[in-house]
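Missing here: one protein chain of the complex. Every other protein chain is in place.
And then chain A:
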Amino acid sequence: MTDQTPASAPHKRTIDAVNASLKRRRAKERRFRRLGAAAVALGLLFVALLFADIVGKGHTAFQQTYIKLPVVLERAQIDPEGSGSAEVIARANYLGIIRAALRAHFPEVTARRDKRALYQMVSVGAPQLLRDRVLADPALIGTTAEVWLLADDDIDMVVKGQIDRTLPESKRRVKDQTLGWIERLESEGRITKRFNTIFFTNGTSREPELAGIAGALAGSFYTLALTLLLSFPIGVGAAIYLEEFAPKNRWTDLIEVNINNLAAVPSIVFGLLGLAVFIGIFGVPRSTPLVAALVLTLMTLPTIIISSRAALKSVPPSIREAALGVGASSLQTQFHHVLPLALPGMLTGAIIGMAQALGETAPLLMIGMIAFIVDVPAGFTDPATVLPVQIFLWADSPERAFVERTSAAIMVLLAFLILMNLAAVLLRRRFERRW
């Protein structure tokens, strides 16, 4: 080192120092990349586990067990006067008809207690389904028809293998006797699994085989539609005012800080607010999509305002100057030029807010959405529940068959969330413009 010429010495030393540190720097970079990749892999692994678990538990809920029995539909029992009027046919004793069919198929069952067990193999909803069948096809009256009857949830569980047949009888919900009947029916080909339309067309029910998500879906739909209708215009309007028109002073600073804080407030607080203000003071009917939408609007507004302001900020000021420069008024500048450019960002924010609202449970518990509502709501003021609350309720139910239905409902909820996020991406692509 010391005998080098002064001119070349510093040059040489620099390159040596660079080379010496290069290895260390490269190693650091590699380490960081590997850590990043590992983090992503871990995340993906947990997502995969989550999906595998939910799908593994839930996919069976899309099928439902039915039992085929020859049902004697005697005219004397259903429509004795032969009037053919729907009213008379609807009033017939279909429960008795089904029970008779069961007795006829299992003539050896005579004891009162055994008979009761036999009757329980068929769902309590089966008579109503049979009635609907007969009403739809009155030609069946007077014949003996092979009818697929909806099985009880315990039978359903046995057929799907959710209840282990090898367990000792005392540890099993289904007794040996019933198991014997099921096996006999299976060997006769009288048991089948069909696509579970009930799950998508019915409201909730105490009986798992009759429980569906139609009510919760409709409730979620009305709630979200109204939430979007309220929060998007209000949020975008507030963002435009704050970003473009409001004077920058202490008050607007205070408002800005408060909006940012509101975005971080636990959602149940909004539920309490809704209970106290909307229901308590304004008397909005409880457990309706209307009050749910008002609460969720409050909850999503900060998200929408913040993302809309960010979208407005990202529009280059040169566009505003250009519009003002040709004599556009402030409002024209905003609506003709700034808003179209900011719209993709605003829509993304709104859809993220909506997805958040779709998955929200806690605030809705406070405003009565947890009520047990069987009817599918038909409007904004009908009592309703929403998907996540429905999942919460089902997860709380003791029946084994609700486990798979809970998972299935989660799958539906996730599907909607993925659809909404996809819509956000597509909308952004569609409206995105370059400048």
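We take it that a residue touches a chain if its C-beta (ideal position, glycine included) is under 8 Å from a C-beta of that chain, and two chains touch if they have at least 3 such contacts; residues count from 1.
Throughout what follows, contacts and distances are computed from a predicted model.
Hidden chain, UniProt protein name from the list "Phosphate ABC transporter ATP-binding protein", "Tryptophan synthase alpha chain", "Translesion DNA synthesis-associated protein ImuA" or "YjjI family glycine radical enzyme": "Phosphate ABC transporter ATP-binding protein". Across A:V159, A:A218, A:A323 or A:M411, the single residue that touches the chain missing here is A:A323.
On the side of chain A, the interface with the absent chain consists of residues 247-248, 316, 318-329, 332, 336-337, 341, 433-435, using the contact rule stated above.
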